[in-house]
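The complex appears here without one of its protein chains, the remainder shown in place.
So, chain A:
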Amino acid sequence: MAGRVNFYSDLVTDIESPADEDGVHDSFSQLIDDLNDDLQPDFHDVIEMTSLDPEEESRDDIMDLEGPAYHRSDSEVPQQTDHLIGDRWSSDTLKVLSSMPSRTIGRSRGAIISQYYNRTMQLRRRRQSRPSIQHFPRSARPSIRGYRVETDGDDFEQEEDNKRERLVNNLQNLSANDRVRMLRAMPLSLAEKKELRMLVLNKAEHSLSQSQIPCCSQLKYYIIIALRHGWYGWMSFLSSLQLWQTALKCVGGRFGTGVLSYFVFLRTLLFFNIFLFLVTGLFLVVPQAVLPDPDQNTSVRSTWGLEVLTGAGYFSDSLLYYGYYSNHTLQRNRSCSESMSPCGSGLSYNMPLFYFFTIGAVFFVTCIILVYSMSKSFGQSFCIDKSKGLLAIKVFSSWDFKVSKKSSVRLQRANIGTQLKELVAEVNREELKSPVFQRLWRLFIHMLAWLFCLGSTVGCMLAVYYFSEHMHNKDVKTRSGSPSNTSSSDSLLLKEASLLAVPVVVSSINLLLPGFFNAVAWMEEYDSPSVLNYVSISRNLLLKVSVLGVLCYHWLGRVASKPESLGLQCWESFVGQELYRFLVMDFIFMLLDTFFGEFLWRLFSQKALKRKRKPVFDIARNVLELIYGQTLAWLGVLFSPLLPVVQIIKLLFLFYMKKVSLMMNCQASGKPWRASQMTTIFITLLCFPSFLGAAVCVTYTMWTMKPSDGCGPFRGLRTMFQAGKRWVQQLAEVNPKLSWLVSAHTYLVENPFFLFLCAGIFLIVIYFHSQVVDGQRKIIELLQEQIENEGEDKKFLITRLQDIHERKRVVSPRRVRGASEPFLRMWSRMNRLDALLRSTLVETTLMNHMMKIRAPDGQISHTQGF
């Protein structure tokens, strides 16, 4: 036994876990100490009980000893338990078993109270401002006494009162915040909680009235109360502010967490765009709008309705695009009189500099937020990977409690049934090997399918490439052919419409190809739905990435390198317009898809085909479309600072439209969706190809492309990036003391080494983080092994205990005391072992908890049902 204890402590000291382990350690050693102290009297109790009526093996007796059941009135209870375990163990063994610490937790009110009593104790120890534990009388210190359910009824009542008393004492000594939190988390009924609270408050008032309250502290009291009321009001206000709460509840209730994750993702994107818009709006758009350029010639051309789609014409010389922004320091020259020289500098606004840094900062902050949320959701889904295929978890936690619609409930039921069946089948048959021919055939089919998909993707890529080239060349020709702008209005309209050709082609590819992929996947007949999901996600992703890659090449390689060939004054504005068009077209195609693909298809299948099924909401495809749109928005921020507004409007529309369409047309998906895992994948996809790609493109543009000479904040510079350098040089000229800034700038910003260093540090931090998580996982594995070992030991000891009892009964029922010597030893071992097991479990649970990043306290509350 001692060896085991040592091993355990060795293990614990070896583990350098960052959590507050002291609590565990303390309580553990205390546990052992107290065990040794308390063991004897308690044990005698048990033995006495045994010696009184050793022959009487009535089941009711056992059940009484098993501690007070939660519902005593239920008379059926004892019989059932009895059948299950009564055959194996004698009543004495059962008595011992029933009073072991691990069995008594959470069983009765008394046990709960004492458990929470211990927790309050821990909390108090952690808050150092409170008096330390040494100052309490011994009886008030945490001990394992509370863990044991007393064997006597009368004793029990008394003991419970005692415990309650102590708990109240403890609660009273906690700060108000902690008290409320403790109280809320107690698994007691509300009436009991209220009673506890009353007791605590009465006590507090009592002690307050005993010590004379000075006037000012009374005032303080009132102020605190008022503040608390204010806080509650604020909380409920905040909860009413949370966007789309009811709508999300509604969706979650009808379609489960899978579809809900789509809408939550949409909301996340909306917040990203609002952030983007706020920053660019505040630092770029507002200053430019308030202090407009004097020499800006706004020639209002005739407007067509088409301009909303193309973003050209009237819009091209507006705040929407890069070209409108001025390249010098904005000043309010009107209010600046000669005599007041500092006013100019007070209101001056260096546009190029701010343009440069705003975009940089936006990308940087977005990157940090993305990486943070990614790591957070990784932490959450980390646990799932381990628990994959665990039947227990399937049984207990697969029910989606959000679902409350009847048909969805039925579907979910069938779904869980099939999954369980599959799992059972898996357990049953040991990998029933299919014949070689069949496997080869399947392999062939998969290869063929991938070939189809890759081929069509490459085909689309080439199509976009050549089509954009064709349009480009046509544009160049018309420019060179008729330099005069005196064409008729019809041809102008045609020209504007032709701008839409490429976006329409790309959007229709995005619309049609996923359908093709789905058909191919249907042909493949994947066994597991999760594999199907991954395959379809990866295919769609491949398509979108390659199309976007081609487009980026088109913009940056063809348009930006030779803007003169197109007769463009401002290629940045042109690219911005293109992105605007793509975004709008994407939106329109989504509308069409929703209308035709969901609404009409539902009508068709229900009316014409007389099928009862409704179409299923394809989460993967819809999410990928969102990601695609967001990539466009990120790409376009540099060229068109107001593009996030378009994206915000689009997302708002999309939310309501998708919701209505979902409610009307769709049914819950038959595929099982692990919501948290999917969220991780979505966020990862958003971060990795989407954001990273956009960021690389934007950085490339800023670092190496030559901005156009005729427009924009960076006109006359070799690269956009030089804006910062110029500013630093100006600063140094004005103020020689700042000349170090120039060198710092050259070394830090221009030298790629520094950038590499930053990236390296970033990667190292991520690496360390993942290493820590990995280490924690290893510790958890170790501890789990430990638990298993101890469980084996316990089983062994229980058998031994049973043996001794049997022998004792055979030898002599009268001489219990003499025979109790080995039993005593056994009992103490058992108890220690149980305590060990418990603390190991606590440790493991703690580690498991540490691995998830938990939501901050004080979140906005709302009910599941609302």
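In this text, contacts are C-beta pairs under 8 Å (C-beta built on N, C-alpha and C of every residue); 3 or more make two chains touch, one makes a residue touch a chain; residues count from 1.
As a working rule, contacts and distances are computed from a predicted model.
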{"item": "Name of the absent chain as recorded in UniProt (options \"peptidylprolyl isomerase\", \"Calcium and integrin-binding family member 3\", \"glutathione transferase\" or \"Histidine-containing phosphotransfer protein\")", "value": "\"Calcium and integrin-binding family member 3\""}
{"item": "Identified contact with the non-displayed chain, of A:Lys477, A:Arg611, A:Lys795 or A:Arg825", "value": "A:Lys795"}
{"item": "Missing-partner contacts on chain A, residue numbers", "value": "69-71, 73-74, 76-77, 80-81, 84-85, 97, 102-103, 105-107, 179-180, 183-185, 187, 189-191, 193-194, 197-198, 232, 235-236, 239, 257, 380-381, 383-384, 386-387, 390-393, 395-399, 401-406, 409, 413-414, 416-417, 420-421, 423-424, 427-428, 674-676, 787-788, 790-792, 794-795, 837-838, 841, 844-845, 848-849, 852, 859, 861-866"}
